[in-house]
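Here the structure is laid out as structure tokens; the discussion comes afterwards.
As you look at this complex, bear in mind that one protein chain is not there, while each of the others sits in place.
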């Protein structure tokens, strides 16, 4: 492992900001550290960079314990949400400031981020996107073992965000630098990261490849945080294939087995875009009535009420009329089951 | 019309912030004023509320010219992006501060926004969502002719944003107050508004119902601003049905006629979610190759290259392999054509 | 984590702290409560205390009543000459107090038209309690203006706009919204002005050598009796300064 976080805990006064967090980054990997604000992400960044001494736990770089080392001798480069380019230095001077002795010349880094023509400019003269790229170049010029990106896109507007996200992707692949990408935005994280570490209240809530976590979230929190969810109360009625009862109806999910014994009440987490409205009955659909339709442009958010009164959210690409009686079809693959006591509301 | 903006222009020094803007709000209507930051939205809000005297143009409320009236005698209530609840007053005192003489008592407004239990609390003791609701109640307590909501959701995180958006929707429908909802976020605007006024560089770029503007944007700017677009260069090859030539291929759009003469080069604006990848040839599809796939959770962003080298973005719900040769199918309904000189990049 | 990193600046800074701490400790340890009470009960000291407690509050009141509105206008208005007014208000802070006193004398001294007219009317503007108030207001007034101005500027305009849209006119809005929201800064400004007025020495010496205030009496007593003669009044003024600090911080 290039970077190893081992049992990291940190308290501010009596407040436990980070609680026994462990994960690692393989050489060349880009990992997304994802969670809502206040989940401890920033504390972890500060501890890895060496600006904060954790209450407990170890941080290892290339196998060497660096927990007590000062930031300047760690080989960890950081890009923060807000620009930290030095106003009183030109772009080239900013990059040269951190240049490793045996590294490529400044010109190579200017070229890497396409800022050759701006090398004599001061940061205030750059556009927002150019500032971000200059900052990436400065961080990379130290030839770091690990690049920490702390919400590098959060201060940008939509168009710029997409541009810089692609730029980070390209630069990371070109340089192969081991990268920890910290964000509260699930779409940024899923688009960029090889693996995700999802945090909740200072602890790790889930680790895995983005698609796996999205489709089989280990907890309701991860389900909610990685995308919109809609929930359904049901009871396990039979195993193999998994069969759920919802009031008088039954849902049969071919090819799935339940992790819960028959008779257990469960909460199903569903993805609105995986649900479809089809009047033809099949074994994994429930009768329902359209109660609300919101046009959000790229699709319609259709809310349907089941016979139990419970409401489900369905994303449809076509308009539906309120009051229509139809059926909502639930593909087996996209259902995540949790015991009721696991289901806390998202923050 | 409850509110009429007629030929409004405003300059700050030599800078033209708003240029000849006209639109109206019918009684009880909720209209979204949508545009990127710096497009003049805030200037229009300030002019309607009476905090700014426009360089030119008139503002009429219920047919009366109020352009020169001070804010306190206009009957326009405002909710800003940042809370303006008065810290030194309780929730009930804040609401009572603006209470119209002949209006319902404070208790009714507390009830409307479900803050009856918080009436004795100070704003600092409220959650972010409660603050927003208290502010809405205070604005409504003046029994205004027009309610101005100036980016009321922009400072909120995703979950709260959805909650307050639904709350605004409910309150607006319950009270029937004529509302101008100002935002830079197209999804908020499309979800809430009966009609949209889209602004660009101080001028109106498009007016209409959300769905109409989304599917038939009057300008490339509106197309880009209301949702993701992907563009295709083509030439009008025949009329009735509209036929476009793209390199050696032809696209035939049954049931559509072109607004441009045969032989005109045009830029097609397409919606990525309307495109599909289907290997079977049909009359409105083009051969292409998958060059990039990004997993963003709720779907895959698939980039395909046409034979011309041009790239199109396609949203797919299933994974595709890079290098696959396939065809991209373009439904006639979702294509917007613009002459090349109309297509300026979005801000 | 950065604590050891600050060693060099901490040593240099520590030296400076000592430079302020040593006189403070030496001064306080030189005297006892009994001496202070006894020293303050001499006739000259009692007159000085009375005069200071009459003049400083009046100067503070005048500066507040005129200065807070000025601060509001400077924070919210934009008009020709604003820059000049801002410089004029800061000027007494950088002008030495003796020069400030001299400036006042050229305006209201007994041989000037204003001063002569006032003296004829029986209210002399120099060598009188009124003269003390004039000197104190000139030197201390800028504090309440500058601090209140910063306070008003930190109140987002949108609070006032909200109040206007809720049906209140501009003055009612200032009263109901701007003043309460800026109250912390305004109080700090008033307290600073009071402290500065109470301690005013240079300008007072020029404009009103008599009647004596606590600072001028300290100077006169020092010439006559050396350091020990002034400890009681000095400790009294120091105590007020410490209390003022506690209020501001």
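As written, the chains take the letters A, B and C, and residue 1 is the first residue of each chain.
Note that a contact is a pair of C-beta atoms (placed from the backbone, for glycine too) under 8 Å apart; a residue touches a chain by one contact, two chains touch by 3 or more.
Note that the structure is a prediction, hence the values are computed from the model and not measured.
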item: Listed residues C:61, C:85 or C:153, member touching the removed chain; value: C:85
item: Of C:44, C:70 or C:116, the one touching the omitted chain in the full complex; value: C:70
item: Contact residue for the chain not shown (choose from C:38, C:53, C:107 or C:123); value: C:107
item: Interface with the undisplayed chain - residues on chain C; value: 2-3, 5-6, 8-17, 19-24, 26-27, 30, 63, 65-67, 69-74, 76-77, 79, 85-92, 94-100, 102-109, 112, 137-138, 141-142, 145, 169-171, 174, 192, 195-196, 198-202, 205-206, 214-215, 218-219, 222, 227, 230-231, 234, 237-238, 241-242, 244-245, 248-249
item: Sites on chain A contacted by the missing partner chain, in the whole complex; value: 49-51, 70-74, 76-78, 80, 82, 84, 86-88, 97-98, 100, 138-139, 142
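What we mean here is this: only the chains that are shown with their structure count from here on.
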item: Separation of mean Cα positions, chain C and chain B [Å, integer]; value: 54
item: Rounded Å distance, chain A centre to chain B centre (Cα mean); value: 27
item: Touching two or more other chains - residue numbers and ranges from chain C; value: none
item: Shared interface positions of chain A, touching two or more other chains; value: none
